[in-house]
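Note that one protein chain of the assembly has been removed; the remaining protein chains are unaltered in position.
Our next item is chain A:
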Amino acid sequence: LVPRAPPAPYHRTIGTSAGCRSTFNVQDDRDFQDRVVNNPKPVVVDFHARWCGPCKILGPRLEKMVAKQDGKVLMAKVDIDDHTDLAVEYEVSAVPTVLAMKNGDVVDKFVGIKDEDQLEAFLKKLIG
């Protein structure tokens, strides 16, 4: 008899095709500090949840658009159930919530699904 699958603690996502190195899963608070807050490049942070339908649509779509930016922007994925403290710190209530971060500051944000054109515009604005 199989127990309910527990959350996988350190699982690394391989983004689809070209997204390989531009997308990563945040492992813990320290990781978030190192790879998002202190990143010289701008980072979009995708707060998502396993039980959230729209997140499953937005996630891959955002990854694809990030991959098209030739490494000028990176994408960090945060599971809000695994990293509740981070979600609380950044005032996430509904998911998906996407933050645009530059030099450790939140410069832009949106909640819910966006289409590819809207995501493209969002990313271009962040890159500047």
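Note that in this section a residue touches a chain if its C-beta (ideal position, glycine included) is under 8 Å from a C-beta of that chain, and two chains touch if they have at least 3 such contacts; residues count from 1.
One rule holds for everything that comes next: contacts and distances are computed from a predicted model.
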item: Among "Exosome complex component RRP43", "V-type proton ATPase subunit H", "thioredoxin-disulfide reductase (NADPH)" or "Ubiquinone biosynthesis protein", UniProt-listed name of the chain not shown; value: "thioredoxin-disulfide reductase (NADPH)"
item: Sole residue of A:V26, A:V66 or A:I80 that reaches the chain not shown, by the stated touch rule; value: A:I80
item: Among A:V36, A:A49, A:L62 or A:L99, residue touching the chain not depicted; value: A:A49
item: Missing-chain contacts mapped onto chain A; value: 1-5, 49-53, 80-81, 84, 88, 93, 95
